[in-house]
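Every protein chain of the complex appears in place save one, which is left out.
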């Protein structure tokens, strides 16, 4: 990594230890924030224009460059410390010193938090679609097997006969709760920290409401110290995912059990069986 | 434990192993469900009357006995396997064989699930009150220390000055999210499984909507197989509690750090200090 | 709690907040360290005598009192903050100011760490005995069912026939590893922190080797800062216990499955079955 190219280079006199630089490098995993980072930067550029930090002409130039960067996509760059420095380096290549001014009133702290929320919002939407499709498959299976009766078990002992559809729709309910949880997590993800700067907010006249609206956020964070450090939404999301996996694992276990020679309720097709 | 008194005694010929009985006994911890269990039974008694399983006279007799049991409170009873058998044994003492009929169309499975939800609903309400009080204390502290400025830190290095009130209100925000999460968990707790019996529902004409309404449940469960086995709400509640503790632990850590000789921002009063 | 009786009372001028005192009180759960605490104190008293902090006569008087306290057992005492202050208060009742001198060169920090290790060492020995008994039961079961052949399963599909004894002895092996792990944890538990004082050791001439030997510790800790803070052994012990539970849970699951109508390999006796 070329020391002179590093964005923090000005402040520190000594050389960075290569082992430390490698340890500190997050580009190999945060590169998935690439789209979110460029998108948030385009919106932030408009906000800086609105705050008269950038002229209309400067704003246009930066946005054009960011759109080109987005179109070119994220590629390997051994001098990038993280995805944010990757995008910033590209921007400076295209616009020179003007590009450096995009970071005015912004910090890595609120930038990362914003990117992360944009990315997770999309991930939740994708996951929600997959679960809805699974629910549809369960409904279809229940519909086409309406007459079939199987034993209902308590402690794996036969208790009462139940419809196969009834068994199947129990999983529909579990997944319905999972989607409800995801939608609640999404509401807390969909709050914009941008404008919090490092931790104390910024004195530039950023119109945070307009910025949030342009990025599709439903609200802006109220306390900058909280906003830059809040990662509750990650724990919440992982917790919701853990419950989804519990439900799918229970479904898989039922299927494996019902497909045994002994239970003989299901027979698995070759399409989903392997040695 | 007197074998002849056991509620399952009729079905099993051999004696229960004493070690197994002790292992299986849950009275020492599920006795906290006592109030919930009696409350749910009183409501269920009305539902059985509505379903013409009990006459008005029989219903009255059982409800009077249950109210006496509630008033007498839960006490040690070495023959009780769990809180449900404790209450049932008391009821049979007071009403004879009539008491046994309260369990008509009901199973331990939906009974336990219902009791647990009633109990947790109260626990969430209590917790919510405590957190709201903590928020009020934070607001008061911010209000009375409006002018004080402290260093704001990133990576424990001084970054920007902030108001002490700003630091304080960051915790207000965290706790606001905690309360939001609790209220969402509460909505999923507040669904009534009663009427699901062991797993397949009951053929008695229980009016589940009326029963739910009398117990303050906002909805009834839709699938009996799911309803008797669903414990998602426990995981959700514990996950919400874990985040609350993360926030309080972070607050405590800040206070401990700010109270060091080196930071010198706070001085702890003797009221909350010990060797 | 009587403020004047508190052991830290001298240092702090203001009153302790009652809510804080209750929060800080650990007597209801650390009272199980009672025996360990008294035992360690008797040995420490000898060490103080060896260091000429106490005369032989004073040492005898304290040890006699501690033996009386041990014989009397631990009882409820609302003024006790924890088990250590409970024992110390009893000692002062019996020996007056002399009792206070037992704490010379000792801190709660090394005292708690020592008590905890003594207690856990016993707990590990008890657990080890129970697991060995379970192994014996598995061996007996294998021995008496030598000829029986059952299906061996992969992914719950029948793969190859195996001896029931072979299945049974797989659990013997798992428990053998569990005992090996426990014995390794025990070796790390069995190291004495006493003599580390608050964190920097003590200047009194405590013969730590003799003290360790009298308490049955195999070694003394080498670094006092590490010794007072090390709780690795708790994590290790819990991790070993988690694996034990995984093995027992797997055994239970096999038995439940093999006892189904469908598999029909086992039939459970009434002694260990309930509704």
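Letters A, B and C mark the chains in the order given here, with residues in each chain numbered from 1 onward.
One rule holds in what follows: a contact is a pair of C-beta atoms (placed from the backbone, for glycine too) under 8 Å apart; a residue touches a chain by one contact, two chains touch by 3 or more.
Since the model is a prediction, treat every value here as computed from it, not as a measurement.
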Of the listed residues C:93, C:140 or C:173, which contacts the missing chain in the full complex? C:173
Write down which of C:52, C:78, C:144 or C:160 is the residue touching the left-out chain. C:160
From A:97, A:126, A:147 or A:270, the answer for touching the chain not displayed is A:270
Tell me which residue among C:137, C:225 or C:252 touches the hidden chain in the full complex. C:225
In the full complex, chain B touches the hidden chain through residues 155-158, 256-257, 259-264
Touching residues on chain A - with respect to the absent chain: 7-8, 11-17, 20, 24, 81, 108, 269-275
Interface residues of chain C toward the undisplayed chain are 109, 152-154, 159-162, 166-167, 169-174, 177, 180-181, 184, 188, 198-200, 221-226, 229-230, 232, 235-236, 239, 242-243, 246
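To be clear about the criterion, only the chains that are shown with their structure count from here on.
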Contact network partition after chain B is left out of the picture: one piece
Copy pair chain B, chain C: interface residue numbering same or different (half cut): same
Tell me which chain's centre, taken as the mean of its C-alpha atoms, is farthest from chain C. A
Whole-Å gap between the CA centroids of chain B and chain C: 31
Between chain A and chain C, centroid-to-centroid distance (C-alpha), Å: 44
Would you mind listing the residues of chain A that make contact with two or more other chains? none
